[in-house]
Each structure stands twice: as C-alpha cells, then as structure tokens.
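Just one protein chain is left out here, and the rest sit where they should.
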Amino acid sequence: MQARTQTLWQRILGIDRRWLYLILFVNIVTFLVAPIRMPASVSPPVQKFHDEIEKLQPGDLVMISSNWSASTLAENQPQLEAVITHLMRKQARFTIISIEAQSRDISYRLAERVTKEKGYQYGEQWAHFGFVPNLTVAIKGMVTDLPGTIKQDVRGTEVSKLPVVQGVKSLSDYKMIIDVTPSGTVPIWISYSPKNVSILYCPTSVMAAEAYTYLDSGQIKGMITGAKGAQEYEQLLTVVGLGTRFMNAISFSHVLIIVFILLGNFAMFMNRLQQRREG
Amino acid sequence: MHMLTNLMAQQTIWQLPEGSRVLLATLIVLGAFVLILGLVPVLQTLPPRGRRAIIVTVTFLAGLFFAAEFFLPVDWTAIFPKDDPKRNFLTPAIQPAQNVLQIIGALALGLGTFGLVRLHLRNAVQRRAQWGYSIVLLVSFVVMATLSILNTLAEKEIVERGPVLKRAFSILFDYTLVQLDAAMFSLIAFYIFSAAYRAFRIRSIEASILMFTAMLVMIGVVPLGAFISYTLLGLPEGASPEGANFLTQLEHSIGLPKIADWVLTQLNAPAQRAIEFGVGIGGLAMAIRLWLSLERGVT
Partner (left out) sequence: MDWLLEFLPRNLDRLSVWIGVLCTLAIYSLLYRENPVYRFFEHMYIGLAAGYSLGPLGVDILYRYWIEPIWIQGYWAWAFVVPYGMYLYFIFSERYGWISRIVIGTLIGASAGLFFQEFSSRYLPQLNSTLQKPLWVSDANPDMTYGMMINNILFVVILLSVLTYFTFSYEQRGPVKRVAIWGRWFLMIGLGAIFGNTVMARMALLIGRIYYLLNDWLMIRVGGG
C-alpha cells in the first residue's frame, strides 16, 4: 500500500523538533556575534528603581536579598552586578543575605569580585550575612534584633563587631531592601519588613508580570525585570554589562518565536483548507 | 512570657561555666538526644486520639505565639515599666523563636537530601536498574559534601583553606555545578520554542487575546520595539510636551514600548491584583484551618 505523500503544510507542521532547536541555536549565535547595539527605551519601573537609589546618601545602609542560583544566572547576575555598581557609586553601605544555599556562594563571590574592582572593603563598606533557610522568621527576627538573629557573617565575624553595621540594632535602621530573586520572596519582604524601609525588586522576567500590582500600590518602589531590565539599568548607569550584551539576541529570538507561531497557525489553517477541498 | 525572657537573660541559670563548658555541653546534648529520642516508645503507646491531641496542641501553640505577637498592642509600660513602649511583651521572644525555626528549617531541608541518598544507596546495594548512575550520584554527593563543608568552615577560618581545597571546590562548584545547573534550565528555552510552534494554536477568542498580548509584550519590552517605533516609524519618544494637542499626545503614546508598558500596568496589573485577592482570602481561610487543625490529612 503506497504511503500518502505529505503536503507542504503537513511537512511544515510535522517538522522534526531537532531542526527547530538548531534554528533557535543558529539565530542566537548570529545575533550574539552581530555587532549591532540597539539602545533600550527605559521603562518607568526601571527609571523609578534608578531614581530611588539615586536618593541614597553616602553611608546609607541597604539590604540586598540575593536568592538566585546558577539556574537563573543569565538574568539575575547582570542585575546584581549593576545594583552593586550603583550602590558603590552612591557610596552606600550594603549587606547581602541569601535564602538559597547555592546563592550564598554565588552572590558572595560575585560581590567580592565587583567590589574589589572598585576598592570597596569587606566588613567596612559591605558584608555578607550568609544563608538562612526561613526568610519569614529571619525578617521578623531582624526587625526585632538584627545582630542576635544573624549572629555571624560568612567569615565567622560577629555581626555586632562588623564596622559596616556598627550601631545597627534592627532592620528599621536600613534605608532600603533590594530583592534579587527568581522566586516569590518579595511578598515576604513586603509583609514583614518595617514600613519605613523602601523595597526594590529585581525578579526574573517570569515573576515580573505578577509584581505590577505591588508597583501600582507603592509597596515596591521600582523594578528591574530580568536581563532586559538590567540592560535599561546599565544604560542609565552608562556601563556595558551582560544585560546589554544579551539584549540583541533576546530581541531577535522573540522575533523568531513570533514568526514560527504565526507560521504554525498559518500552516494549520492552510492544511485544513486543503483537506476541506480534497474531502 | 516577660518573666520568662527576663529569667532567660539571667546568665547564671542558662549559661554553663567556662571551665568545663565543652564537656558539660557534650553531656547535655547527649542527654537531650537520649531524652527526646527516648520519648519515642512512650509516644508510641499513645492511642490515636492522644497522638492527634499532641500534634494539634503543638500546631496551635506555634501559631498562637506569632498571631498573638502580631495582634497584641504595643506599650505595656503600665504593667512592665522597664519595657520598650514600641513593642509588646512577646516581641523579645521572636528572636529565639527565629533561631529554633531556622534550625528546624535546616533539618527539614536536609530531609530531601537524606531521602535522595537513601534511595540511591538502596539502588546501588540492591543492584537495581541503572544502579551505575546511582553510584555516580553517591560519589558526587560525598565529594561535594566534603568540599562544601570544608570550604564553609574555611571561610569562617575554623579550618585552613589550602590551595588544594580552594582549587577543588572552585572546579566542582564554579565550573561543574554552576555550569550544569545553568545548562539544565536553559534547555527549557528549546522546549518553549518547540511547544510554541507546535501547540500554540488560535482556536478561540481567549487564545487570540493571549497570543496577541504575549506578542505585544515580547516585542514591546525589548530594544527592537523601540527601534521599530522610534527609528523605523519615526514616532516621537518620551512624554508629550505640556499643552500639546490630542494628535501630538497620541503620537507620543503609540510607540510599542509605551503600549507594552500600558498593557502591563493598566490591563495586566488589575488582573494580577484580582488573583492576589483571591489567593489572599483563600490563604487566610487555609491559614486559620491549618492553625486550628481543621484540615483533614494534616494531623
């Protein structure tokens, strides 16, 4: 029995997925290597983020909650690098805390590298408070008694002896909390942190859509969304980081997906039309 | 509770003398293990109602502490004159409660690791299907656990960080674990592309709305959207000047980035807020049910 020959539309619909993977891979390589740089249109949440940090005075204390692991490296790493760069420009002091085990080492090593380049001293101008598995009770504890809750930094130094948090008794003594995270931790910061401390949010793009309601109510003062937000923020800081380097490829990968979604729908439509004509 | 926290502050009762501290501490810890784990046969003799009563009581007390701390008014200086007027008498106990919950949280996280190792150890010992991979997992686990613990101790200067430890940890963490983790999650991009091509079909109004919004957001938020609107189409960027006529205001508003931002803040945000309200009310109801152990299957 002869096999029915496939029509063009059926072949398009049934294309082996490995060809799709290859097309995506080639698209990304092409636009990563291509020497095109399109400037971003800075979105209002990123502008607000930047403006909030610009309000900081030298010596103001900021808490960075870094909860991302290597799985979201490409989105959260440019965000954290840009945030630390901006904080150093404003000569703000900052401490980092992680609720994810891997994030402890990743954020510590990243902060060590970035601060070393700009001459920031560990213990004097920044510190890392290590890993806590339960963020909710950690925030409650820090609001009551920060040195007693954290006890030691990653290097084993008692928090009460760290110059960067000298005289700090509670989270209320901080000016700002910046949450760099791939998971839904910002509602926990919103719920339990003191109301006088403003909150800024650096989510991966997946979590961003849900956070617009917090932006609208003013519970978060600004937001950088994933790598594209990092690019806009880098543009405001006039630095070229990973966000800027990735955006070209991101833009054209979106074009590729849209083209293929439309192609898939068009092929489905044409296939149905053909079947109706034949049948 | 106030007297209890005051009592706890009196170090003579709660702190071991310095001279024989390590020995006494070791004995007390061993005693605590014997006592607590020795309770297990006693607890086992309890009838089902008794067991449930213990679980319900512990759940209720744990929730009562935090709920009461939140609801009780501050400023108890009328009864406890030396207290801080900005907090109630339960607030000082938050910090030790925090410490307890962090320890239990850490042990709970270790539960997953314990289960994983137990499963693969069994696979390897009983030579079940693909037991070779279980050996790979167990060897990786032991090596990384050793290096991770030593590295963390070295960071706190409890052990010395030699060049071998530094290099070995760096290779296993920075160049193996981080790369594997990132590569695993990056596979999803290929699958999303393939799934979007094969399965994303416009068959209803809802699917059309979803697709159109997704495409608008995908192009509008990236620099390509700005390039198309402001460079190719020549639309003006930025806010319209004050007192501008309707047409000028419209020109300044129809760029793809502006439309995408409007969709996200004016159309997406209220939908997300409605979901938040639903989740919040449901969460409150569930919290009360769990606190009072009304939920079947939990206790």
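Order as written gives the chain letters A and B; numbering starts at 1 within each chain.
The rule is short, and it goes like this: a residue touches a chain if its C-beta (ideal position, glycine included) is under 8 Å from a C-beta of that chain, and two chains touch if they have at least 3 such contacts.
Computed from a predicted structure; not experimentally measured.
Across the entire complex, contacts from the unshown chain go to A, B.
Considering the whole complex, the residue from B:A78, B:L111, B:A199 or B:L232 that touches the absent chain is B:L111.
Contact with the omitted chain, checked across B:T77, B:T231 or B:Q266, is made by B:Q266.
In the full complex, subunit A touches the omitted chain through residues 18, 21, 24-25, 28-29, 31-38, 71-75, 77, 101-102, 104-105, 130-133, 136-137, 140, 151-152, 154, 187-188, 190-192, 204-206, 208-210, 213-214, 216-219, 225-228, 231, 240, 242-250, 253-254, 257.
The rule is short, and it goes like this: only the chains that are shown with their structure count from here on.
In the complex of the two chains, the subunit B residues touching subunit A come out as 66, 87, 91-92, 94-95, 97-99, 101-102, 105-106, 108-109, 155-158, 173-174, 177-179, 181-182, 184-186, 189-190, 192-194, 196-198, 200-202, 211, 215, 218-219, 221-227, 230, 237, 255, 257, 261, 264-265, 268-270, 272-273, 275-276. Residues of subunit A that touch subunit B in their complex: 13, 17, 20-21, 24, 38-41, 43-44, 69-74, 101-102, 105-106, 109, 132-134, 137-138, 140-141, 143-145, 148-149, 152, 154-156, 209-210, 212-213, 215-216, 225, 228, 231, 247-248, 250-258, 260-261, 263-265, 268.
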